[in-house]
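This part shows chain A:
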Amino acid sequence: EVDLTGETINIFHFGDLSGPYAFITQPIVSAVTDAVSYWNSRGGVCGAELAQIYEDTGGSREAAQSAYDRFTSTYSDELDLLLLYSSDDGELLREQLAEDEIVSYISAGSIESLYGEDGQTPGWLYASNPLYINQFGSFCQFVAASPEVFPDPVIGFVTWPNAFGRAGTEPAAREYCGGLGVEVLADPQFFLPTDTDILTQVQNAIDAGANIIYTNSLATGPALIAGTLVDLGLEEEIKLAGVNWVMDTTVGLIGQRVLKPNGLPSVDGMFGSMPFLWWTELSNPAVQFVYQQFTLNERGPAEQNIAYLLSWGVVDAIIETTLRTVNRMGSLNAVTGADIRDTVAAMDYEVLGGLYHQYFEESMRDGVLNRIAVLKFANTTMTGPAAGPEDALLIDNPAGGKLFVPIVVPLTDFMEVPQLRG
Partner candidate 1 sequence: MAIRAKFQMAAANQSDVALSTTRTLSVSNVEVVYNSVILVLRGITLAVEPGKVVSLLGPNGAGKSTTLKAISGLLKAELGEVTRGQILWGDERLDGYAAEDVVRKGLVQVIEGRMLFRHLTVEENLRIGGMVYLGGRHIRDDLERVYHYFPPLAKLSRRVSGYLSGGEGQMLVIGRAMMAHPQILMLDEPSLGLAPLLVHEIFDIIGEINRQEGMSVLVVEQNARAALELADYAYVMEDGRIVLDGPAAQMRENEDIKEFYLGLNQAGGRKNYREVKHYRRRKRWLG
Partner candidate 2 sequence: MPVKLHVDHISLSFGGIKALNNIEFKINASEIFAIIGPNGAGKTSLINSINGFYTPQQGRIVFEDRDISHLPPYQRAKLGISRTFQNIALYTNATVLDNLMAARHIHMKTNMLAGALFWGPAQREEIAHRRRVEEIIEFLELEPIRKSVVGALSYGLRKRVELGRALALEPTLLLLDEPMAGMNVEEKEDMARYILDIHELQGTTIMLIEHDIGLVMDISHRIAVIDFGVKIGEGAPAEISRDEAVIDAYLGEGEH
Partner candidate 3 sequence: MANINPAGVFDTTYEEDMLVDRTWRDKLWKNLAFLALLLVPLLSVSGPLGLKLISDQYVGMIARVAIFVIAVQGLNLLVGYTGQMSLGHAAFMAIGAYGSAILARELGFSFWTALPASALLTGLIGLVFGLPSLRVKGFYLAMATLAAQFIIPWALRYPMENLTGGARPLNVPAPIIGPFLSYADDAISNGEPLAFVAGDPYFVDVISVRLPAVNGAYPTIELVNPAGDVVPRGDVYMSVIEDESGNVIGLSYIARKAGEYRVSVRADGAATSFSAQVSRGKALSFASDIAMYYIIVPLSALMMYLARNIIRTRTGRAFISVRDNDLAAELLGINVFTYKLRAFFLSAVYAGIAGCLLAFERNSLALDMFQLDTSIEMLAMLIIGGAGFPLGAMFGVAFIRLLQEAAIPMLRPWLTDLLPQAFPFIDAVNITSAINPILFGGALIIFLALEPRGIAHRWEVFKVAWKIRPYSY
C-alpha cells in the first residue's frame, strides 16, 4: 500500500443542517467529526490526515447550488468524492456531478436523483440504501409472504407530500405489488409535519379499504398515525409500516405518549425496512465499534439515530474507495473522479466490516439488500421484545415518569429488493 504521509484526505459534504430536516441529518456532522478525529488520533489513514469540509444549506436549493459551486471552484483538484444528504440536492446536482466527474455518496435517494428523469440514465450518485420505492416493493414481498399476519392486504399511503414522502407512491410500485396479490390504493393521503390532527387522512385511507398503512415520514409522522389508530381503537386491525427512517429511535420515543389498550406504546409492532444493521445488533463488530465511539464521544441519545450510524459507514466507504483508487493510480494527486467511479463500480465491500454491504452495478447505483424489521420495546432482561408492560424494561425519564426502550427486531434476512424504478 502507498504511503500517504503528509497528505490530506478531505471528506466533502453539505446538506440541511439548520432547515426542516436538520433533526435527522445533523448527526452526520457529529459522526464525520468523530470519525475524523478517531482516524487522526491513530496517525491517519496510511499516514494521510483526514479532514472534513462541509456547508450548511438549510435545505434550500439556491444554497446547495452555491455551496456546490464554491466547492468545485475552490477544491477543483481535490474534490472527486462528495457526500450528500438529501434527494433534493441529488436531483439538483445529478447532471452537474456528471459534467464535473464527481462521484457522490448519498444514504438514500429518489429515482430522479440516482437515475434521472427516465429512471435509467447513468449518473454519478451512489446510494447505500435501496431506493424508497424498492424498499416498498420489498415490504410488499414480505406482506405477500405472510398471509397469516396480513390477510387480504390492502395498503394505503398516509405520508408527507414532499419528494421523500411520496417516493414509493409511483404506479410501478402499485403494479408490482398488485402482481403479488397485495393491493395498493391509488391515492396517497398527504399530511404535513405541522398537522396536529390527521384523523381525516387516516380515516380516508381506511374508508378506501386500507388495512395496512404505509408511511414515508419521520419523527412525529409515524407516531401521529399510530396514535390516531389507537384513538380509533383500530390498532389491531390496521397494521402500520414505513421506510427505514421510521425505525429510528426518535420515533420509538415520541411514539410512546400513546399506549395501546394492552399497555405497550402505539408504535409497538410497526414494520419497516432495515437495510443495514441497527444499534441493537451489538453482536456485530461494526455496530459494537460505532456504539463504542458513540459513548466515547459522549453523544446524546438524540444522536443515536440512523444518520450517525450510517455516517460512520459512509466515512469508511469513502476512505476505502480513496485508498483503493490511490493504490491503483499510484498517488493521491493522480486520482480523478473517473478513477473513483471505476473503483466504486467494481467495489464489493462490507462497510465497516458488516454495517451494510456496498455493491453497485452500472445499472444499479442504490443498495440491493434489504430486510424487513419491526419496532418493538425491550423486555426487562434486554434479551428481546416485551410481550406486555409487565415485562417491559422501563427506565427513568429525566422528565419524570418512565420510558420504554425501543428496539428493532429483524423479521427477515437480507434479501434482494425488487427493481421498481421502471
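The set was built so that all candidates are chains of the complex that A comes from, given by their letters.
Just so it is clear, contacts are C-beta pairs under 8 Å (C-beta built on N, C-alpha and C of every residue); 3 or more make two chains touch, one makes a residue touch a chain; residues count from 1.
Bear in mind that the values here come from a model prediction, so they are computed numbers and not experimental data.
**Student:** Which single candidate from 1, 2 or 3 touches chain A in this complex?
**Tutor:** The touching one is 3.
**Student:** For the complex, which residues does chain A have touching candidate 3?
**Tutor:** The contact residues of chain A facing candidate 3 are 17-18, 22, 26-27, 29-30, 33, 53, 55-56, 58, 60-63, 65-67, 69-70, 72-74, 76, 88, 91-92, 94-95, 98-99, 110, 112, 116-118, 120-122, 161-163, 166, 300, 303, 362.
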